[in-house]
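Every protein chain of the complex appears in place save one, which is left out.
Then we have subunit A:
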């Protein structure tokens, strides 16, 4: 909502600076986004709380002037010379404004044209350049005639984009007056909160300002200055559903003639963001901006024609199935059955509260104007606005709720303004159908509630005083304030909700920043653990310590993007997804099922940026549940590695590319931190992974997920570097469920260990896991550590054999082991390896 300061001042005295006014409005909930200054001086100093823009007019150099005669230019048809009086002297000014051509060569004008005049040296905007480019008026010769000053358009003065012709000021503009004094202004761009639609009008803002500042509000007069025969009998109104259309008021203006509105009206409309059309349409828009009540003007004679010469009947009803209407914007619309229409006996005239129909529109030729002011069910209007995707000033206001009392007031005011600007006779009376009168809610608010919810101690009288400033009607009995909402707002509820509504108003007028801040004194609720979050965070920390970067990706993707993580043949056509009904982009149509696919995209994106890539993400995937409307959202861990094992330095070349065992080491380190025991990697097959380099990760009896080297056929779907990509996707809940509730540590040994290496030759396909298991079982408690340090294959061993070298640590908790004891363990280990695995000691 754009509110011109000059307009606001019609209803309330304002002695605040622009900054103070903007702050006062903002702190009352009318947030000022920016202030556009029109001709007035911009606030001085560096720091402003608000954004200002605009052009200040030099009081000496930009003034009201009058053109007394328009003369042809001797050398150019498209230019004219004006004999102009700027209040100090008469001069001849050159201009190319097309709206002056008509006056060319008429001799001295009987009614001088009042204009905005910029003298030599004045700073204005260049009218011929797009946007706002400042220029200073200098002396120049144009086609042989000297020019040093200018008659200005709105664009040149920064009022609007209008540059079709120069401004014709109203005739009463005082020649010689500084223009800034005559029509300097400031436009406050205000964000209207959804519950404050009552303030989407100049009067509404003035009303709020009166409540804040305590200054009296000057309401426009509410009496109909009728001077013609009554409207009663000229039109009848039928409301089919009062719940949808609580009130419908019409008035009549006879003998009007559309013409350009007075300049001040046009200027205000433009400043408020609307385009002036003619004095009839402008009056409806002006009064809508003024009061907040949208109005609609019909050509009465046309309606009468449709009614075959009889007084027309206005019918409001729901649209019939299949009914269509072409609206003012020229679009033929298929109407929803819930949409309310304004009709006559012949058919639809307009979409109620949203937009008029093209056919019944007032034209510049219309003479008899039937003016509608109605109120509509706001929920229903919003449904229509949403369904028709039709945004209009009327729809914006009606879809948020306009009090029916405004309908009558606005029709009266508009008839008066329309007559003043278009001529004509206002018919006496209004035809007012008001089948569902609003009962403004009465709410009881004990002062103790103010204390209980807001934490401020106010007497009932003080509470009533604050509410009265907002025009609530209040009575006080003991502790209780009984307040009735004023007849211009619909946002106050009943009962306990109404109480909250009043509390908000009390807080707002008291000033949020005047309410003392206190420290929460309520007792601390019983504290609860959040094991899932704690576990995820521990997992994150463990992976970060292992050198991985956490990423966070979009949770929306497409089935096609996820299919990249599988070889072509493995993609299932009918994978169920949580699908969006209204995706915003073709590459974000479903909720992801695979976290791995997302992390692989991160590897791809960074593949040329760093030699070592190591990423993980922990987050939910979305699996539709055939039994229930809401999907399962299990949390997954995906990780991906590729490239150098460590980062090169100036004296250290880049390391080998990471392989499966880097991935496994990282997982093991993370699992160790979580104290997961009994984690096993078993060979498995998975379409995304290399068949020989893929493991099922099992924790205890549960399968946590899969880890391995990406299948080359999958890798080629991505723009990866040359190095293999290692990846895993694991179920976090499985991992976390295996974290022991508690764990015990081993005492730090006090006796020295005995270290010893053995190497055994075994069959190539014997898994390392089995060898270690046999060694540990044979070694018993005194064998405290087994570490594989070398694998050797060679001719000496023979085909299909490998040598596995282990470093063994023997240690007793209570004594130093003797060589004899160590030898005994060793011999047992060697014997068991031979017996159980056929492993021979390598000599």
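Everything that follows uses one rule, which is that a contact is a pair of C-beta atoms (placed from the backbone, for glycine too) under 8 Å apart; a residue touches a chain by one contact, two chains touch by 3 or more; residues count from 1.
Please note the rule applied: contacts and distances are computed from a predicted model.
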item	value
Which of "Sulfur carrier protein ThiS", "Phenylalanine--tRNA ligase alpha subunit", "Sugar ABC transporter substrate-binding protein" or "Osmoprotectant transport system permease protein" matches, in UniProt, the chain that is not displayed	"Phenylalanine--tRNA ligase alpha subunit"
Sole residue of A:219, A:331, A:497 or A:777 that reaches the chain not shown, by the stated touch rule	A:497
Residue in contact with the excluded chain [from A:21, A:614 or A:839]	A:614
Chain not shown: contacting residue from A:89, A:523 or A:843	A:523
Positions on subunit A where the hidden chain makes contact	26-29, 31, 46-51, 193-196, 378-380, 382-383, 386, 399-401, 451-456, 496-497, 499-501, 503-504, 507-508, 512-513, 515-528, 530, 532-533, 537, 540, 543-556, 578-585, 588, 591, 602, 605-606, 609-610, 612-615, 620, 622, 629-631, 633, 645-647, 649-650, 652
